[in-house]
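Take this structure, written in structure tokens, and hold onto it; I'll ask about it next.
The other protein chains are all here in position, but one chain of the complex has been omitted.
== subunit A ==
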Amino acid sequence: MRLSNSTRKRWPSVCALSLICCILLSSCRSEAGEQTMYSPADLVVYSVQEKGICEPIIKEFEERTGLNVKVEPGSLEELLKKLEDGSGLYGDDGEAWDVVFGVGIETLEEKKEYWQAYESPEVPSIAGAFRCGDYTWTSFSACPLVIMYNTNVVTYREVPSGWTSLLEPRWKGRVAFMDPGMSDIYSSALATAVYKYRGEGDYMKQLADNLEYGSLTSLSEVNSGILDGRYSLGVTLEGAAQALRSGGADVDYIYPKEGTTVLPDGTAIVNGCPNLEEARCFLDFTVSEDAQRILVSDLNRRSVRMDVPPLPGLSPVNKLPITDMDLKRLSQEKQEILKQWNRILFLYKRSAGE
């Protein structure tokens, strides 16, 4: 211990030195964290809806109620995946979803077990076709499918009349159609067209042939493709077509005479959601008259309420040629149609490969 004696003598200086170091280093420490801006969301909405429709509704809801709503934008596929793999309805950062918004009602109907029933006081105003029998979901808007065409390249004599018009040889390679595998809208459209087809041969095969086995990947591509003349005509939503037409674009649209589908979307409250009161309040708001009116007047959608008429110039829903397919049938057909469609493409690719 001879050496440690000498160190013991040096203790005071060693201590002083360490103290100085500590003071110097601690002065570099950042100042204590202040309170954060974070305020917990009162309601979490999972939205499959287009942003242009979702945002105004959410904003107005926030303004009226003073609640903070967190919107989790997503896609239908993502939602279905979450439902199927059983990971639960949670966002990426672990927040439980209260409401799913803008999901096609056939999907809502199919996945009934995930939603909880709520009978909104507004339900009596909703048109019978858009009502849910056991109130597990509440419809929000309807958007019929139309065939839109560019008035510059389609003469009045050539104006399409229905689903069969898409098969006309003159439009070979000039039909804008999105891959049904990627879009709920187009699989519904295809299902409706096939269901209504009374002509010869296989509708899908002929359509694929007329599309030259090519399809687009997004709805906006379809719209812009028709608008700038790359395609002569195509299938799109009434709202988008109406917006373009009223915006002065050289497009017009028709409702297929055989019957179209209206693709209603709806809202559902997630089973066991943490903010039930707010979720119900939101659901009431989506079908309230104010919201439905703005939907019609500014957002180019059709209301599901009977007391909200469509804009002047649009025929009311009950005057439209609507298919008589029920939701369950549509849902089943869609899956069948997708399988067939993929087989056709597969066969084509194989033959092209050979």
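Criterion: contacts are C-beta pairs under 8 Å (C-beta built on N, C-alpha and C of every residue); 3 or more make two chains touch, one makes a residue touch a chain; residues count from 1.
Everything below uses one rule, namely that contacts and distances are computed from a predicted model.
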Chain left out of the displayed complex - its UniProt protein name, from "3-oxoacyl-[acyl-carrier-protein] synthase-1", "Tripartite tricarboxylate transporter TctB family protein", "Putative spermidine/putrescine transport system permease protein" or "Histidine kinase": "Histidine kinase"
Per the touch definition above, residue among A:51, A:112 or A:343 touching the missing chain: A:51
Residue of A:96, A:153, A:182 or A:243 in touch with the missing chain, whole complex considered: A:243
Per the touch definition above, residue among A:132, A:147, A:204 or A:294 touching the missing chain: A:294
Interface with the undisplayed chain - residues on subunit A: 3-4, 6-7, 21, 24-25, 27-31, 33-34, 36-39, 51-53, 55-56, 59-60, 62-64, 68-69, 243, 289-290, 293-294, 297-300
